[in-house]
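Everything below concerns the one structure shown next.
Yeah, one chain of the complex is gone here, protein chain that is, but the others are all in their spots.
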Amino acid sequence: MRILMDERGKKYIARDEEFHTNFGFITKEDMENGKPGDILKTHLGHEFKVLKANINDYIDLMERKCSIILPKDIGIITAFTGMGSGDRVIDAGTGAGATALHFGNIVGKEGEVNSYEIREDFTEIAKRNVENFGLENVHIKCKDITEGIEEKDVDVIFLDLPRPWDVVEHAKEALKIGGYIATYAPYIEQVQVLHKVLKKFGFSDLNTVECNLREIEVKAKGTRPKTRAVGHTGYLTFARNL
Amino acid sequence: MRILMDERGKKYIARDEEFHTNFGFITKEDMENGKPGDILKTHLGHEFKVLKANINDYIDLMERKCSIILPKDIGIITAFTGMGSGDRVIDAGTGAGATALHFGNIVGKEGEVNSYEIREDFTEIAKRNVENFGLENVHIKCKDITEGIEEKDVDVIFLDLPRPWDVVEHAKEALKIGGYIATYAPYIEQVQVLHKVLKKFGFSDLNTVECNLREIEVKAKGTRPKTRAVGHTGYLTFARNL
Amino acid sequence: MRILMDERGKKYIARDEEFHTNFGFITKEDMENGKPGDILKTHLGHEFKVLKANINDYIDLMERKCSIILPKDIGIITAFTGMGSGDRVIDAGTGAGATALHFGNIVGKEGEVNSYEIREDFTEIAKRNVENFGLENVHIKCKDITEGIEEKDVDVIFLDLPRPWDVVEHAKEALKIGGYIATYAPYIEQVQVLHKVLKKFGFSDLNTVECNLREIEVKAKGTRPKTRAVGHTGYLTFARNL
Partner (left out) sequence: MRILMDERGKKYIARDEEFHTNFGFITKEDMENGKPGDILKTHLGHEFKVLKANINDYIDLMERKCSIILPKDIGIITAFTGMGSGDRVIDAGTGAGATALHFGNIVGKEGEVNSYEIREDFTEIAKRNVENFGLENVHIKCKDITEGIEEKDVDVIFLDLPRPWDVVEHAKEALKIGGYIATYAPYIEQVQVLHKVLKKFGFSDLNTVECNLREIEVKAKGTRPKTRAVGHTGYLTFARNL
């Protein structure tokens, strides 16, 4: 996948077709041949730079009709579970597919992500998003994950849905010994129920965290954390099948 | 790689050799044959469970004589740079190799991590750590990275050393268009110098953050953030070669 | 001072004069006689409750043309300096007088606040604000505080101006043994200069903090920190004349 960037830094998904913008158009041929680092010119002479698409660029640009988990939380999930190349991962619900894409990007061709989504419309959007990014290891299924997980011998199960506790028993069966369940939940009441159910089904090393990111402004005027901040996204809970 | 876990949850690196503990010993044969999920018994009848080693388990147990970056910060680095399977990554300084291992775990066989360490003793420790974990895509070099980066067409360059700005010019040349430089630095003065140098060499999208993780206690007595917290580790600065 | 609160909770400063609102008017007589707890009715039958003005109510409603320090930071300043009834306090710059009012409210009739403001227009606004609230122990002066502090034997000196270090030498002379200097500054560079100058003039117990307040939402849907937060206001630096 490639991205085009205009003169002001705005980014666009690059496809193998004529590209129309406010700055003029770029020919199909140029679009097909542009390699990362190349500069493509519109018929009006404006320049667009070709970049190799980074997963974050793509997620920012892709179609989505539901909220997605921020990179800060994705990072905590992948680092705390030790997710790596070759891992087998379950993701639910898919939503527009941001977490599925992030995980697919990490586990690579030797790994696999199976992502469950209960709604058909979201399943379609997510499938398109995965296909356009070109990941073949991410499979989107239109299924209610509370009815069961079809995969076995899984390394990580990530849940971002209102009642993650309904999936804990299935998760226990699907996970490898040593595997992780990870959940994202905005409310502390969800965390409380989850802990009870995780303990009931014998999960170990329960750990709930929240990640507060602060951005620092480094300007000529001076250095300081930014005035505005995100106060809360969700609590991340981890547990292990030991 | 496999891990052994005793009855109290303490973990040990599993090797193909007789294993001696306070709870008795396990035979070489049992050690060689134990698969994740198996229970191995010592001659005194104590049980040890075999687990597939997770990267975090391993880093906790491996030899290290220098400080390592916490998983919270590793997660922000990998998520913000969009590091994934197949990526080519530079890491410096290696230290005991924790960041190199994390990156190697993510980029997989189709990717590659080259990690520079100026000190010979640390280079040796890190090489052993990488070899023992079994990653073949991570290469540790005993080199001063301020003298140059040998690789080209790199996706991510991560720097955890006192004067990251000395590497910015080399980073610019080594990175792909669209690639990221990421640095970890405890002091705000380092961030200030870095921003100047990053701008001087034409990097874009400068972004400095700090990640404050809070652990939540969910107990019978009640739910609350833990009393003790890590107040600061380091500032993470990202910039892009656009 | 009294406050009027309408049926939706909106507050207004109560004066001894006819009071006109979108809900009709209240007579001068009613306005003069209304005591905290009374309900005053407009000629259209709408109700306004009389409250004893709290300092925070008043500051929210008073005239101001410059930024004011938030209650969270006011609280840290007064608690860390141990400000109390009878204390003699210096405040600069006055701005609209929010800090001066808070301090005046605490030090009471036996104490005194002298507040310095370089701009005439702000001095006038602040004087009106102080007079309207009815504090006789707060004196606003139109003076550049870098030219000297006229008072001696002072308990606390609070500085909220761009170059607080220019006042450190004067502060040293004006403070009691055991007295505190406290400053508010948005940029870390200001804190760095300040520390150097505070040490140069023999101040002790230097302490810089930032106060991050998080608001918690307790709703039927669930409990969680609010999504939006203030990421930074200013660094608070304290030092003592020992």
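Each chain gets a letter, A, B and C, in the order it is written, and its residues are counted from 1.
To be clear about the criterion, contacts are C-beta pairs under 8 Å (C-beta built on N, C-alpha and C of every residue); 3 or more make two chains touch, one makes a residue touch a chain.
Treat the numbers as computed from the prediction; the structure is a model and nothing was measured.
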| item | value |
| --- | --- |
| Omitted chain's touching partners, listed by label | B, C |
| Selected residue (touches chain absent from view) among C:M31, C:M62, C:A92 or C:I106 | C:I106 |
| Footprint left on chain B by the chain that the document does not show | 186-190, 210, 214-215, 221-233 |
| Missing-chain contacts mapped onto chain C | 3, 5, 9, 36-37, 49-57, 71-72, 74-86, 102, 105-111, 176-178, 180, 188, 191-192, 195, 204-216, 218, 223, 235, 242 |
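Definition applied: only the chains that are shown with their structure count from here on.
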| item | value |
| --- | --- |
| Chains touching both chain A and chain C | none |
| Gap in Å, rounded to a whole number, between the CA centres of chain B and chain A | 21 |
| Euclidean distance of C-alpha centroids - chain B vs chain C, Å | 48 |
| Shared-contact residues (touching 2 or more other chains) in chain C | 188 |
